[in-house]
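Then we have subunit A:
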Amino acid sequence: MFLRVERLTKRFGGLLAVNDVTFSIEQGKINAIIGPNGAGKSTFFNLISGLHRPTSGTITFKGRDITRLPANERAKLGIARTFQTTHLFEQATVMDNVIIGHRLRTSSNLFDAILRTKRHRREEQACKEKAMEVLDFVGLTDVADRMVANLSQEQKKRAAFALALATDPELVLLDEPAAGINPDETEGLEELIVNMVQRGLTVCLIEHKMSMIMKIADRIMVLNYGEKIAEGTPEEVKNNEAVIQAYLGGSAIA
Partner candidate 1 sequence: MAILEKRRLWLAALIAAAILFPLFVANGYYVHMMTISFIWMIAVYGLNLFAGYTGYLSLAHAGFFAIGAYALGILTVKAGWPFWLAFAAACLLTTLIGVFVGLVALRTKEHFFAIYTLCVGYIIYLIIDKWDSLTGGVRGFIGIPAPADIGPLSFQTPAAQYYLVLFFLLVVVWIMHRLVYSLTGRTYIAIRNSEELALTLGISTMKNKLASFVLSVFFTSLAGALYASFIRFLGPDIAYVSVMFDFLTYLLVGGIGTLAGPVVGTLLVTFLSQQLQFLQDYRMLIFGPVLTLLIIFYPHGIAGGIIRLKAKRGEARRLQLEARQASAELAAASRQERSERYAKEG
Partner candidate 2 sequence: NSSTTNNNAGGGNNNNGGGGGAETGTVNIGYSGPLSGPAAYYGQRTLNGLKMAAEEINNSGGFEVKGKKYKINLVPLDDKYLPNETAANAKRLVQEHHTPIIFTPHSGGVMALQVFNQTDNFIIAAYTSEPKITQTGNKLTVRIPPRYDGYIPTFTDYAMKRFGKKLAALPTATQYGKDWTEKLLPYWEKQGGKVVYKSSIDFTKDTDFFTIVTNALKEKPDVLFIGGASEPTAKVAKQARELGFKGGFIIMDQAKLDEMKRVTGSYDMLEGSIGVMPLVESDEPAVPEFVKNYRAKFNEDPGSEAAYNYLALYAFVEAMKAAGTVDDPQAIREHMNDGLKNIPAEKKVYNVPSIGDDGGFESEIVVAAVENGKIVPIELIDK
């Protein structure tokens, strides 16, 4: 079992944002989560990535119980994420952003830094190489020296991908990567996601753009009011009466 959540519940005051959800993310696949606004999708990500503590339930990753692990430890285990509102180090260059992304795979400390030890130099080099590699992968090599604040929306999305990839993850959680991106650019992102999976990564994706989901997702889970109301292949979900009722509506796919 790659990542499995069991009876996961998150309560905010009186509100059950995630309610008793059991779900597995399958390795090497594109796992999608859809559902109406406020269904608890982002909260679900926050629980998996460790930004929120679940009220009850367990999360296991590669056989290990990570329910109580802090976010940074989970990242070290190989869980990376992007945020719904793109979240980057705005006041730094793309390159500097991505270099920091690989920091968790290095171990040099304050003293290494001050004494410029061999380890430090080696790791610095490794970080730079990693950064170049992922920038190349997402296609941002030419803007590596730009300040993030000066990037276009689409470039920022790609930069966020790069940042997640720099952590050498096994699982990448993408929260609405295509929001605010035009159709043309959306296709580019789709390609990128598919490429990631081809390189052996596992993706879990939240998206409202149904065309995209239906095209690239292998499996879909549907949340509504924090509860799982359906799960299956795109074909199955698309024709699920409950899902149409709750989410897709009449003319389902644009």
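How were these picked? Simply put, all candidates are chains of the complex that A comes from, given by their letters.
As a working rule, contacts are C-beta pairs under 8 Å (C-beta built on N, C-alpha and C of every residue); 3 or more make two chains touch, one makes a residue touch a chain; residues count from 1.
It should be emphasised that the depicted structure is a prediction, and the values quoted were computed from it without experimental measurement.
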Single touching candidate for subunit A, where 1 or 2 all sit in one complex:
1
How about subunit A: which of its residues touch candidate 1 in the complex?
49-51, 70-76, 80-81, 83, 87-92, 96, 99-101, 103-104, 106, 108-110, 112-116, 120, 123-124, 127, 163, 166-167
